[in-house]
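Omission of a single protein chain aside, the complex is shown with its protein chains in their original locations.
What follows is chain A.
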Amino acid sequence: MTKPLVAIRSVAKNFGEFRALKNVSLDVWPGEVMCLIGASGSGKTTLLRCINQLATIDAGGIWLDGELLGVREQGGKLHRLSEREIGRQRLKTGMVFQRFNLFPHKTALENITEGPTQVQGRKPDEVRAEATELLRRVGLSAKADWYPAQLSGGQQQRVAIARALAMKPMLMLFDEPTSALDPELVGEVLAVMKELARSGMTMMVVTHELGFAREVADRVVYMDKGAIVEQGRASDVLGAPREERTKAFLSAVI
């Protein structure tokens, strides 16, 4: 029997008084495309950031590929892992940010090769060839030597996706990847994500693009006030929601 790639168990996260995540448990299966929807402040972005350890959880545990994230159990206590070990765990996930966060002082190609050469210590020639192929895959072969400031938002986000893929992650995390884009640029980014989903990549996508969720997601998870309210097949959650809160959210956004 296959095991979940990500197992989230009773996770809680607070920002001061604010309870961002309350007792969240969830499995993500290999090859699955999961869309997380919900109002802002519902905890969906925080959940992604906890999986990538940009935020540390206050209770519970997250296992990625069978490995407990961020802490080690020893003598009935949990001990925080070193920065180096956390860095190694992060390599299993690729993160795409709402605001792209490309490195502005590096070209598109250099943005992609930075991680593999500097962090993984791989050969520059080999990495460059892979990066060129990734740029072709996201449709930006012609822009390899351009700086982020010379690219449109949609092009920047596609470079950011290529940068995350260059680390050969097992799981791709997308944090509202199209929310900062002009409407006419959303399609090109979603097209790259659809292609990625078809290629079998496991993906967790925080999004407001319900059309994308309906078309691509294997499962849609609706979150509200730090908890999972409803989840299931996209057609069920989006087409025939059972919970009142889901219905209210969907009628507000459509």
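The definition used in the following text is that a contact is a pair of C-beta atoms (placed from the backbone, for glycine too) under 8 Å apart; a residue touches a chain by one contact, two chains touch by 3 or more; residues count from 1.
The rule we apply is simple: contacts and distances are computed from a predicted model.
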Hidden chain of the complex, named as in its UniProt record, picked from "Protocatechuate 3,4-dioxygenase subunit alpha", "Probable septum site-determining protein MinC", "NADH-quinone oxidoreductase subunit D" or "Glutamate/aspartate import permease protein GltK": "Glutamate/aspartate import permease protein GltK"
Omitted-chain contact residue, chosen from A:P148, A:P177, A:G226 or A:P241: A:P148
Option touching the unshown chain, where A:R88, A:R233 or A:K247 are the choices: A:R88
Residue of A:N101, A:S179 or A:Q231 touching the missing chain in the full complex: A:N101
Residue of A:A12, A:L54, A:A191 or A:L250 in touch with the missing chain, whole complex considered: A:L54
Interface residues of chain A (partner: the chain not displayed): 52, 54, 83-84, 87-88, 90-91, 93-95, 97, 99, 101-107, 114-115, 118-120, 146-150, 160, 163-164, 167
